[in-house]
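Let me begin by presenting the structure, written as C-alpha cells, before commenting on it.
For this view, one protein chain was removed and the others were kept in their places.
Here is chain A:
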Amino acid sequence: MAACRALVSRAVLPLHYHHVCRGVMLTHIREKKRWMKAYSLIMERKRKMEGPPPPKPRSQQPNFDYHAEVEAFSARLRESFSLELLKTAFVNVCYLRSEEERRRALGLDLETTVFNLKDNGELCVHGQQFTEAFLSDWCRGSFPSLPQEGVAAIVGHLTGSEVMCHVARNLTVEELTMSAEFPVPDETLQGTFFAVIGALEQSSGSVQARLFIRDFLVTQLRGKDLFDLWEVVDPMGLLVKELTWKGIALPEPRLIQSAGASTVLPLYFVGLYSDGKLLAQGPGETVLAAEEEAARVALRKLYGFTENRRPWDYTAPYEQLQKPSAQALTSG
C-alpha cells in the first residue's frame, strides 16, 4: 500500500499540498504523517533559539472582563468602593502617555476621539499621606516607648516597595493596573496601591480605610524582629541614652556563662546589670558580640517589641482603633 502510494506521489503531484518550511511539505493524508517528525524537530530548535516568550499581562489573555474584575476586587475585599474612583486609581500617568502616543502613531485625530481617563496622581499622594499618618499613629500607640527613628523605620518598612508590592500582587492589584510596561515596575505598583487606599478613603471614609490598612499592612509585621526593620549600629549607646532619659542606672556588662572558649564555636552569655538587677542577657560567639546582643535584647524589652509580646487584637471594634493607647497596655 505504502509502496504504490510512493510510486503515485513521485509520478503525480498531489492536488492539495503546501510547503510548511524548507524541508517539510504538507500533504493532507489521514495516515501517519511523514512530515510530523521533521516539523516538530524544526519547531523545537526554533523554540530553543528564541527562548521563552515574553510574559503577557492577564488583560491580554482570554477570559478577562475589566469591569467585572474591578467589581469582584471590591467585593472580595468586603469594601464598597465607588467604581469610578477605583478605576481612576488603577490608571497611571505612564499608561496615559503611551496610549496618546499610540493613538497619534495610528493617526487618530485627538479631538474627535476623546480620551477621558484621569490618572491616579492625586489619589496616590493622598493615599500615601493617609497611610503613613495612620501607621505612625498606630505604631506610637502600640509601642509608646519606641523612639521616633524606630517608628519611622517601621513605617518606612511597611510602606516600602517590597512589602507594598508583595501585598498588591497577592490582591490582584497588578492585574488591574493600567501601566505602560509589563511586568509592572515596583514603584508604579506601589503608587497604584496607595491610590487604591486613597480611593477607599474617599469612597467609604477614613474608618474603613484604617481598618483596611490594619488588616493588610499591619499583619505584615507578624514574625518580624525590630532590628530587622530598624538598622541600629550601636545598640549599647542607644540603651545608655534610653536609660539616662528614664533616670535608671547605667548598664554594667558581666560575663554570666562561657562554654567552649577554645573551640571553633565558643559561646558566651553576657548580662547587663543596672543597679544590681539583671536587665537582659544575650548570647554571642565573642564577648563583645554577646554584649551587643544583650544590649539589643534589653532594647527589645524596653520598647515592648519582644517575640513573646501579646499579638495585636484584630477583632477589636473601631473605637479601640481611635484610641490606640487603650490597646497599648496589651502592647501589640
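In the analysis below, a contact is a pair of C-beta atoms (placed from the backbone, for glycine too) under 8 Å apart; a residue touches a chain by one contact, two chains touch by 3 or more; residues count from 1.
Everything that follows uses one rule, which is that contacts and distances are computed from a predicted model.
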Problem set entry | Identity of the absent chain, which is to be given by its UniProt protein name, from "Protein YIF1", "Coatomer subunit gamma", "Large ribosomal subunit protein mL43" or "1-aminocyclopropane-1-carboxylate synthase" | "Large ribosomal subunit protein mL43"
Seminar exercise, completed: Given A:His126, A:Arg140 or A:Arg214, the correct residue touching the omitted chain is A:Arg214
Seminar exercise, completed: Missing-chain contacts on chain A, rising order, are 62-63, 65, 68-69, 71-73, 75-78, 166-167, 169-172, 214-216, 218-220, 222-223, 254-261, 269, 271, 283, 307-309, 311, 314
